[in-house]
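Take a look at the structure below.
Note that one protein chain is taken out, while the other chains of the complex remain in position.
Moving on, here comes chain A:
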Amino acid sequence: MTDTTAVLGYAWPLVVSPGEEVAFHLSSAILESAEATLLRVRCADPDPDGPGLRFHQPGTPIDGPVPLRNQPLRPGSCALVPDAPALGRAGSLSLGLFFYPTAPGAGAQTILSRWREDTREGWRLALTEEARLELTIGAAGCVWSVTAPRPVMEREWIFVAAGLDASAGRITVTQESLDPQAGRDTGCTATAEGPRDPAWPADTALVIAAHALESGAAPRTGGHLDGKIDRPRLLSVAPDAARLRTLAENLTPHPADPDLIAAWDFSRDMSTDTVRDLSANRLDGALRQMPMRAATGANWDGRTVQWTEAPELYGAIHFHSDDMHDAGWTPDLRLTVPGDWRSGFYALRLRARQGQEDPVESFVAFFVRAPLGRPRSELAFVASTATFLAYANSALRLDQVHAESMLEGLIALSRDDVYLQEHRELGLSTYDTHSDGSGWCYSTAKRPILNMRPRGATFNYGNDTHIIDWFEQIGQDYDIIVDDDIHRHGAQTLAPYRCVITGSHPEYFSRSMIEAFDSYQRSGGRHIYLGGNGFYWRIGWHPTQPHTMEIRRGAIGLRTWEGEPGENALSFTGEPSGLWRASGRPPQRLVGVGFDAQVFTRSYPYAWREPARDPRVAWAMEGIDLDAPLGDFGLRGGGAAGLEVDRVEPTLSSPPHLLWLATADRLDYGGVPTLEELRTLHRGTMGDQNARVRADIAFFPTARGGAVFSTGSIAWACALSHNGYENSVSRLTGNILRRFLDPAPFEGFDT
């Protein structure tokens, strides 16, 4: 059994141009060294029934032994405010904030602190293991604490006031429920002896949602919180719950209030990692590990669901104890990509213990792009990096009740999956929930991604390499372009190519990406979509941080978690998220077909329809028997139509002059329609009874000689190599590609 996790790493940047440097950040807890080899990936799927792992080895200066070290991952988000004179003010101190705990009782968690755990000095407001609020003060070797008599309630807003009366030597903590009825009132207060005029520690950062383990402006942190914090306030007076509550309710506290140390407003600078202080002290902070912004505050009342319309209702940040967006590892290898390299899917292979029972073979993936405006081929294949990120380190099959039922059989875990079960510090995918049950809405590439590399899970990355393998087999040259660049540079990224192919599952699209494809297709571009469930979710990319995407799943669509009310607009852009279908751009309008169902029992062949005999598309059918099933073979379920499938749907804007060439509309009981397909509740919706559960193949010309061809099935790509690449799926794909690379316009269609 090959060990794929003894060494892990990530490449940064994830996407490079020839001539640019890529750095490999590696870590191993057990190996002292490994043998590194840089490879261009032809096929990343190890299935011995298919092409198998296939690579090209260009030879690079970094090929050879690489010493390894252990670089830990430190999950958990927080905000850090470096030490400042205003924070060290002597005398009384009080704090107030709105608080929404999401995992009370899951362990001790710090809410707000200026505390050094190594010396146990400073002050800290926390939740105890028993879910009770506790204020702790440490000074001169002594520790005082006061604990609320009642636990907080999960997912209920409370107002918290706490602090020290330094002249009386008393500490107090108070909680007030915002909905104190129907069993939800946890209001209480507690007072205990505290120090008189303690000396606060020097050089200690103020931390929101965690505490510092050490001194300094960027300390390691612990005690990470699961929950939302809204409008934290800090005063240099003895605690007065009523005054603190008024101050927190006030969205614009007077900055010159002489007692005001800090008043953070998390609704400012929403798309950044900065948290703003409204006080005259300007104690701005920086977020670490990307907690969820644009979260509803305690004052959110449903008058809007878009934070951009009333940001003052979105003054909360949802912190998670398992947020992980930047591993922060030191690089071990650097490579300047030679200027003459082909674009492609590339990977650094790391091997150790060869010839032993448990050999190590682990990959770190990256992409070499064709630089903007410098195409080397008439054909571009899109690396669906947005989708790869959305699925990065998916633990769906480990955590979610429905997984085995959905997949219609025993869950088969790879070595990577077994590792991920134990090592949640890698950070999960946007299909997963955090340990507090809330959805992961951000994903980044600054961490090892186990399922975006050779040998990894075959979905997405592995399936897409079957298309690359097919290009290599038929001698077709191609450029690789990536989602990140299509977002950033728009239609210019696509424009140089006669034909662009999107892969098995190009599911996640920003508005800029959708508009780029729309523009390309209207400008004479030819688009071949060889997948299923494409162009489905609406995402955002971080405005400044590369390879960082966001999704809010909302309340419709095939969603593994449901977005919270009011929290379904993107913090990165302010745009709505959710399905493109709900934003006026159903996939059918762009590519003729759109997601309608899953089928995991098995995959099916298509049957040709009458339009396949239309003489205007005779070029597509050369050498194909239109009386025989199309694709009754393949590596995914024994057919070309399966897993996730799309259909032609005129009511969702499939083009009027589209030719609906073939259909797989007998998907039996395993064909399960997607949620947004059901208006009303009734039986008879599965594929054995429902003709709208199907995969369709469609062709239509677009303006200025452009065209679109879509297969509507994830399983398609994994049927290309059947029978030594001699098969009807390969032949049809080849016929389409040849014609799409021919500039002659498509005759006989209305324009």
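In this text, a residue touches a chain if its C-beta (ideal position, glycine included) is under 8 Å from a C-beta of that chain, and two chains touch if they have at least 3 such contacts; residues count from 1.
The definition used in the following text is that contacts and distances are computed from a predicted model.
Colleague: According to its UniProt record, what is the protein name of the omitted chain, chosen from "Hydrogenase expression/formation protein HypD", "Iron chelate uptake ABC transporter family permease subunit", "N,N-dimethylformamidase alpha subunit domain-containing protein" or "Lipooligosaccharide transport system ATP-binding protein"?
Modeller: Missing chain, per its UniProt entry: "N,N-dimethylformamidase alpha subunit domain-containing protein".
Colleague: So one chain is hidden, and I want to know which residue out of A:Ile62, A:Leu213 or A:Leu413 touches that hidden chain in the complete assembly.
Modeller: With A:Ile62, A:Leu213 or A:Leu413 as choices, the missing chain is touched by A:Leu413.
Colleague: Which residue among A:Thr119, A:Ser167, A:Thr274 or A:Ser405 touches the omitted chain?
Modeller: Of the listed residues, the one touching the omitted chain is A:Ser405.
Colleague: Check each of A:Arg54, A:Arg424, A:Arg453 or A:His722 against the chain that is not shown and name the one that touches it.
Modeller: That would be A:Arg424, which touches the missing chain.
Colleague: To test your reading of the contact rule: which positions on chain A touch the chain that is missing from view?
Modeller: 1, 46-49, 155, 395, 398-402, 404-405, 408-415, 418, 421-424, 435, 437-438, 561-562, 564, 601-602, 668-670
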